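Missing here is one protein chain; the remaining ones are kept as they sit in the complex.
On to chain A.
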Amino acid sequence: MLKHSLAASALALAAASPVLADNPVPEDVTLAEDQSYTFWLLDAIKSMDPQINTDVEGSDVLRNLFEGLYNEDAEGNIVPGVAVDHTVSDDQKTYTFTLREDAQWSNGDPVTAEDFVFAWRRLADPATASEYAWYMELMQVENAPEIIAGEMPPEELGVTAVDERTLEVRITTPLPYFLQMLVHASTFPTHAATIEEHGDQWTRPENMVGNGAYVLDEHILGERVEMSKSDTYWDAENVVMETLTALTINDVNQGLTRYLAGELDRVDIPAGQFPRLKEEYPEQATSSPYSCSYIYMMNVGEKGPEALKDVNVRKALSYAIDRDIVVERILQGGQEPSYNWTHWATAGFEAPEIDYATWTQEERLERAKELMAEAGYGPDNPLDLTLQYNTSEDHKKIAIAASQMLKAIGVNITLDNYEWKVHTDRMQNQDFDLARYAWCGDYNEASTYLDLFTSYSGHNNGEFFNEEYDAVMRESKTAEDPLPLYQEAESILAAEMPIIPIYHYANVDMLNPQIGGIPTENVMQTWYGKDLYRAAE
């Protein structure tokens, strides 16, 4: 048996101190009478069922109502949740988790290994028809693809309850980031008896049985979600925040107004307003890295334009974009200009040296013009391309700026704006030249980004098929230290340039300074209500 290297060492540290988490409140803080936290949701929660939910916002709520095997701490390290410890087999393909004895469901039942088995099978089961069923495949759990395809019964999934407190998971390929994946809401346990009794209605406040630090009191679709502290949670004595309220406000500016009126404790800042708010409310306006990457994808496949099959043209397009203008003039919220794909703050990742990242914009522009000339384009033979983006003020501003920048190297861009579903549909059918795209990491490790451009990924809409890239990514799955391979993959992307990296996201927030415990160093922006507290004014 082998303890897992990176994540396990952090885990071992956490486990070395007593397993009980500590009270989140620093000693010099006086708590407010009212321990309530109100946060903002842009959209209505689509489902409160962990195996059905697909949204980041849904996960923010679910993390408080349910608890998986592991949680993340403020820096994004893995810390015990329902599992206190685990061992990994020598071939790195079998994980055995030891579950804590005091974990309880909100109806008083103990949380057992069987509950995880039930939930994971349910996620993969075609009868559940979960949009996140593929997450079981991503986790490489044994037989997941066959079960999803309906070729095997869900009972064949590689997850077994050895006894009440021991859960065994078998995966088909070693995954260096397997534990990080367990933080995802899709893997949370669910209470079989409740689901059997109430069917689709089990997520109603009156029916729901969860195992998180909070219970669901009310859920009015599109208006609000109310949660209060659960007495049955194993660490309830260290949970300070008594109630959590999520308000749905569909307009970012309106959200900000209501924050300023004191109705919310945390809200996103609309693009371009950060500098003004930072000056006016220096203690409240914050910006921290957020694991999403914004690019223009180029269609290099058969249906794409001939010009984009030429690597020189692709490079020229990328060189011509002045990222500094995008982040400093348009977004203005602490986003980082990007010359590579993986978000810079991803754990364990370091971008390789990418030549054009170090050049000045004048040098890039110079080189871009040369490359265009080499490819046979110039003032008298301009290149016509379309740039497609989905409806959003920010995407529009960036697209307009980009089209102006590309004009400088003799590329005429026609802007095509589509609403979200049409945009997505066209991309997935390769009906585009250049298209705005963004990807947010599923877990805090570079492969969540880099896997996307393998020929077998299913999200590679630009059809960049590169054998060398595939080989590097395959090798990374079993490598002791995958970083050099990730860097190689990034270098291939920089050399072949199937995408134009634009910027790496930041979470730009107004946060009530009374609220403590919000993680700012976790690039996944994963937060738990149980870690929060409200200080007295």
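As a convention for this text, contacts are C-beta pairs under 8 Å (C-beta built on N, C-alpha and C of every residue); 3 or more make two chains touch, one makes a residue touch a chain; residues count from 1.
The rule we apply is simple: contacts and distances are computed from a predicted model.
The chain absent from the displayed complex carries the UniProt protein name "Oligopeptide transport system permease protein OppB", chosen from "NADH:ubiquinone oxidoreductase subunit L", "Pyridoxal 5'-phosphate synthase subunit PdxS", "Glucans biosynthesis glucosyltransferase H" or "Oligopeptide transport system permease protein OppB".
When you scan A:T203, A:Q273 or A:N466 for touch with the missing chain, the hit is A:T203.
Within the complete assembly, A:L247 is the residue of A:L247, A:I325, A:A357 or A:A535 that touches the hidden chain.
Of the options A:E237, A:E419 or A:E467, the residue whose C-beta touches the omitted chain is A:E419.
Only one residue in the set A:Q35, A:T54, A:S89 or A:Q514 touches the chain that does not appear here, and it is A:T54.
Against the chain not shown here, chain A presents residues 43-44, 46-49, 52, 54, 126-127, 129-131, 133-134, 137, 145, 148-150, 200-204, 220-224, 247-251, 253-254, 257-258, 260-261, 263, 419-422, 424-426, 428, 438-439, 458-459, 461.
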